[in-house]
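The complex is shown incomplete by one protein chain, all other protein chains being positioned as in the whole.
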Amino acid sequence: MTRFTKYHLVLVGIAVLLLLMSLVRVASGQNDITSSGTFAAALLLAVPIGLAGLGGLWAERAGVVNIGLEGMMVLGTWFAGWAGYQWGAVAALIAGLLGGALGGLIHAVATVTFGVDHIISGVAINLLGPGVTRFLSEVLYKEGTPAADAGAGITTSPAITGKTWEPSLPLLSDGPDLLGKLESTHWFLLSDLAGILGGLTRNVNILVVLAVLLLPLTFFVLWRTAFGLRLRSVGENPWAAESLGVNVYLIKYIAVVISGAFAGLGGVFLVFVSTKYVEGQTAGRGFIGLAAMIFGNWRPGGLAAGASLFGYADGLQLRSSGAVTSFFLFGAVLLLAYLIIRARRMLAPDQPAELAARSPKDYTLMAAAAAGMVVLFWLWVTVDQLPNEFVFITPHVLTLLVLLVASQRLRMPKADGVRYRRGEQH
Amino acid sequence: MPPPSRRGEMSADTLATAKPAVELEGITKRFPGVVANHDIRITVEPGTVHAIVGENGAGKSTLMKILYGMQKPDEGTIKVNGTEVAFRTPSDAIAVGIGMVHQHFMLADNLTVLENIVLGAEPKKGGMLDTATARKRITELAESHGLRVDPDKLVEDLGVGDRQRVEILKVLYRGARILILDEPTAVLVPQEVEELFQNLRELKAEGLTVIFISHKLDEVLDIADAITVIRRGTTVASLARNEVTSARQLAELMVGSELPTPETRESTVTDRVALQVAHLTMEADGYRPVPKGTSVETYVEKLRADGKRLLLDDVSFEIHEGEILGIAGVEGNGQSELIEAIMGIRAAHGGIALGEQDISTWSTLKRRESGIGYIPEDRHRQGLLLEASLWENRVLGHQTRKPARNGIWVDRRAAKADTERIVKDYDVRTPGVDTLALALSGGNQQKLIVGREMSGAPKFLIAAHPTRGVDVGAQAAIWDHLRNARAAGLAVLLISADLDELIGLSDTIQVIYRGRLVAALDPSDITPERLGGYMTGAIAGTEET
Amino acid sequence: GGGGGSTTASEAPTGAASSEAPKSALKVGLAFDIGGRGDKSFNDAAYAGLEKAKTELSAEIKELSPAADGSNRGDLLRQLADAGYNPIIGVGFAYGEDIKKAAEEYPDIQFAVVDSASNAPNVTGLLFAEEQGSYLAGVAAATKSESSHIGFVGGVENDLIKKFEAGYVAGAKSVKSDIKIDIKYLTPDGDFSGFKAPDKGKVAADKMYQDGADIVYHASGDSGLGVFQAAAAAKKKAIGVDSDQRQTVKETDLQSVILTSMLKRVDVGVFEFIKAFQGGAKGGANVTYDLKVDGVGLATTGGEIDDIKDKLDAARQDIVGGKITVPAKP
Partner (left out) sequence: MPAGLNRALLTVAGAVIAIVLAIAISSVAITAAGASPLHAFAAFFDFGASERAQSNAIATFLNRAVPLFIAGLAVAVGFRMNLFNIGVEGQYRLAAICAAYVGSTFSAPAPIQITVIIVVAALVGGLYALIPAVMKVTRGVNEVISTIMLNYIAINLSSFLVRGPFAGQRAEGQLTTTTPELPDSAMFPNLNFVFDWFGLLPPTRGGGVWGFLLVAIALGIVIWVVLERTRFGFNVKASGLNGPAALASGVDPKKMIIAAMMLSGGIAGLIGLPEILGDKGAFNSNFTAGLGFLGIAVALLGRNKPVGIAVAALLFAFLDRAQGALQIANVPPSVITIIQGVTVLLVVVANEVTNRLALRLEERRAAQELGTNKVEVAA
């Protein structure tokens, strides 16, 4: 029953969002707001974040906080690059997975076996990841090595060999490219939809498909299988799980190693995009992935939304600094909607009691919302080019704003971050 | 998959020839510095309820954990149904048909009842969790044993009674033939206890064996067929039910000395109001301040009219100097909320006055400073810094008062000296005041808390389950301290699940039910059973005090 | 030269290490910028110059990379000085301040700094007229562009990269004054991840190509890979930077999209400086490597700009002859 309504709520939310985006696009003339290019970029940028977030999800559902995702991702990139240039894309994929899993294993040993604080162990892994990979590069890629002859440098691996497959949807986003045609008409709503669909279906890297599929797969495994039930129970109450014969240590180990592997996969993806390992290419995505996961309330769907939001904002700012100013308009419209809802509820004639129960806080809130709306609108009208620095931070600011609104509804696994020892009860 | 339970197969006539369900031989278990179990011998006959009693820390839970494979014995052998076993994990114990309901609930709150029950023994179909089969089996089990639960509810939405049933279902679901229940009644009211015992008798009739642990000796006498007494880790007596004449006899075996009981003495109640609570109301979905110009009463009216769930619903009472007001109620009916509202930990509507002072807008700190003491219901959660020394625990809650405070500094010397005083006056068994709190046993931790909360001459004390999980010796000491303070004019709000304690100590008893005070009773002529009736809502109305 | 390690104001004699070294030996020290040796770019170019000095001038060489946070640049210079190296070269404009201090502390040692001006009597500034080279890149792009729409992707928005932008824009406008030029930087000044983000480079360039640009010039380090990929995907062209990327990039499908590369001959600058030092030259001045001395220029590998050689040569002549002054700031 609740599932049902929640599901509908999500659909309605998406529809309203689409409508708003379309409105803002038409009003501002910034076609990039819903262009296929923006959505393709969003997908490209969201996938590594999403994969890191999935890594976080697996670990934290089993009760282990994984702030070391960044370091595991770095390991993933390096090993993918190293294997990829020698044995091709599949080897890169496997090596990256294993590299990340190795980081996860270290984290598991520290946190599960030795009971080290999870944050602490994660920080150490974030220190180790770049250190180890730099060291490996210095040793294996130095002048005179075969790798260096193949194009490696201390900061980059040689390019990985072999091509990855980038399929498109036949007819719709390929060949006749019906969606592309529709998009270029710039009709209200229809073109927006076409742009979004086109962006998400055209020349999609096979790894993207894989990554996106991992979301429902994760949901299925964690919420529909016996193993998933055990994993979640370990994150909620490991003592209960233990008392029913669940091997808590083993499950935590598996979860954290898988977590590392997912982070590593995120690294592999980055390597595939740039066709080689580039030192520093993860650029904090592990952290952002963690944020996306928390943002998504420790659920795959929410995590996807968080990663998408971040990827979208980043893609938009990279493609069009001008379109970013439309967020002002977007914010103004949202605040207006909020005000209308509040005002209607206040003025509803059949609710005198509610009228009496209005507090000054409500008024301040509404006044602030109104003022914010005016300011945002004014900004949208007057500013046509933000300083680049303000454009760059768009995704981060948006994430903060959404968290401010939604944070109180979040519920993390109860035993997340708790040090569990067999036989010792809380 | 666990073996399906073979109900009724082992009938009474096979009993005589059957091997003992459980034989524990010479079990010894040492923890660093403690011998929890020493050469324990117990034989449990199949199809019986076998009670194990012993004071706190006697080693009961440890023994049961050994039997359940959660801990390994250092010495000794375990035989189940005549064959020797060596468990490495609980799964080994589960495999031979042992199930355990733990002293503290072992449930994952954010999972459904069904998920909690099937965890570790999940029915699978094509790699997926087969919820349909599980639901069917749980419903069957629940019906055949009278354990009503909704399999699809989240455990966090359940009350204690329901949770206890889920725990038992967990065990039955695995087809256990030997049930271990470690203090299952601690959180239940008499009616629920009776219901549980009914279930146990039924299980026994089906041939299951039950090992039952409790501090409540009358319950033990009510249900047990055989009783083993453990003292300081060793078995001191193994008796059949008919060998035991009275609870007192058992208790003396347990502690090796006379048994204290809480008894009211002459009333010390004065006519000076120490604490007054008026129309205290708390919303379930978060506190919102009452709008300006609206009175609390009309606001609360509106909340009720709107159908909002209230955790506290118009609670009003007075406590006088020298009076102990007992609050009786099944756990989860607003007791925690009430004390947290009085302490200022959770916001609520309504008035709270200490003496003449309205303190309802004060911070917790200010309330404490003005003379409210607080013995929390969960000492590990709210009462102690386990990894800090005793003297630091003495400072806790008194950071802003003498002797702990000296300007912006913590006065370490004075705090230590005063901790020494508490250790002495309250008989806290500890090597010294620099010892970490976690090294103390539960009873000694509790005595420290009581001593701390009594220091600085409080005017009013909240005592929530002051003797929960504390052995009889410490219990008597704590009661004495409460009575003495009461005689000196202290007002006490006593909350306890131990109805004997409540009746014995209180000058007045109020019953809380669904956030409301539903009855005011005179402890001098109320039995635990009648009190239970009020607490469960079975009896309505107010008796004259 | 030689005989480094003597001290500043204090009376102490030369350090032990340097006095042991044979007087005649040429000991050249070089400190890299963040990224260090093996970056296949700027630092490696400097190293190439150093290596040339080793083989051709039989110099003893030592090269050091700074810590990842660049906190020890000054320290590396001093370690080299204390170990008796002279001359000492700092690679990258970030060395400007540190080299000034080191030079004051070690007045008997000759220093050089790449991309920054001389700021002490014993410091030689090795400057490169990136704007001039970029001007030519702009001319090439504008001439080759069929859509009259080109782009520029900068890695980090600092003043060095802005020189590239300024020259490129000026060059392009000199061909078609109404040409459309999309400009995008990947990260702000101080956040160097913009040089290591091929995916961001790809997204930014993708957008430019989708909007109709057909040639994009990048000055974004490793992020340029993304620009090349975008070009390959869009079947359009890109211009590389620093080295001849048509040669250094190993992927054949990417090589073919590289129209040309703006060369910045840090190797030449470094080698020439060492050679001059050996010849007894003293610092205190800047040496600018511009078009005149072929310190910057366009690569011709692949022959894609052979057809517009005349036009490029003319532009080059105008700059060398002083007819055109290329702006160094956008």
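When the chains are written out, they are named A, B and C in that same order, and each has its own residue count from 1.
Keep in mind that, in the parts below, a residue touches a chain if its C-beta (ideal position, glycine included) is under 8 Å from a C-beta of that chain, and two chains touch if they have at least 3 such contacts.
All figures in this text were calculated on a predicted structure; none of them were measured in a lab.
Trainee: Given the contact rule set out at the top, which of the displayed chains would the hidden chain touch in the full complex?
Mentor: Output: missing chain touches A, B, C.
Trainee: Which is it among B:Glu75, B:Glu140, B:Asp358 or B:Asp434 that touches the chain not included here?
Mentor: B:Asp434
Trainee: Which listed residue (A:Gly84, A:Pro130, A:Gly153 or A:Gly264) would be found touching the missing chain in the intact complex?
Mentor: In the full complex, the listed residue that touches the missing chain is A:Pro130.
Trainee: If I consider the whole complex, including the chain that's not displayed, which of C:Ser116, C:Ser134, C:Gln229 or C:Gln255 touches that chain?
Mentor: C:Ser116
Trainee: Which subunit C residues touch the hidden chain?
Mentor: Residues 5, 7-8, 10, 12, 15-18, 62-76, 78-80, 82-83, 93-94, 96-97, 101, 105-106, 115-119, 125, 127, 157-160, 188-191, 286 of subunit C touch the chain that is not shown.
Trainee: So that we can see where the missing chain sits, which residues of subunit A does it touch?
Mentor: 67, 106, 110, 114-117, 119-121, 123-128, 130-132, 134-135, 138-139, 284, 287-288, 290-291, 294-295, 387, 389-390, 392-393, 396-397, 399-400, 403-405, 407-408, 410
Trainee: Could I get the residues of subunit B that touch the absent chain, sorted low to high?
Mentor: Counting only subunit B, the missing chain is touched by 32-34, 232, 256, 343, 345, 363-369, 374, 376, 381-388, 392, 395-400, 405, 408-410, 412, 429-431, 434-436, 438-440, 473.
FYI, only the chains that are shown with their structure count from here on.
Trainee: Just the number, please: Cα centre separation of subunit B and subunit C in whole Å.
Mentor: Spacing between the chain centres: roughly 74 Å.
Trainee: Using Cα averages as centroids, what's the distance between subunit A and subunit C in whole Å?
Mentor: The computed centroid separation for subunit A versus subunit C comes out at 36 Å.
Trainee: Residues of subunit B touching 2+ other chains?
Mentor: Subunit B, residues with two or more chain partners: not present.
Trainee: What positions in subunit A touch 2 or more of the other chains?
Mentor: In subunit A, nothing touches at least two other chains.
Trainee: Which residues of subunit A touch subunit B in their complex?
Mentor: Interface residues on subunit A, with respect to subunit B: 224-226, 228-230, 232-233, 236-237, 239-247, 353, 356-361, 411, 413-414, 423, 425.
Trainee: Using the touch definition up top, name the residues of subunit A that touch subunit C in the complex.
Mentor: It is residues 32, 35, 37, 40-41, 44-45, 130, 134, 137-138, 141-143, 148, 150-156, 158-159, 203, 270, 273-276, 278-281, 283-284, 315, 318-321, 388-389, 392 of subunit A that touch subunit C.
Trainee: Quick one: which bits of subunit C touch subunit A in the complex? Just the residue numbers, please.
Mentor: Residues 35-40, 44, 68, 157, 184-188, 192-193, 196-200, 202-204, 206-207, 210, 222, 225-226, 229, 233, 248-251 of subunit C touch subunit A in their complex.
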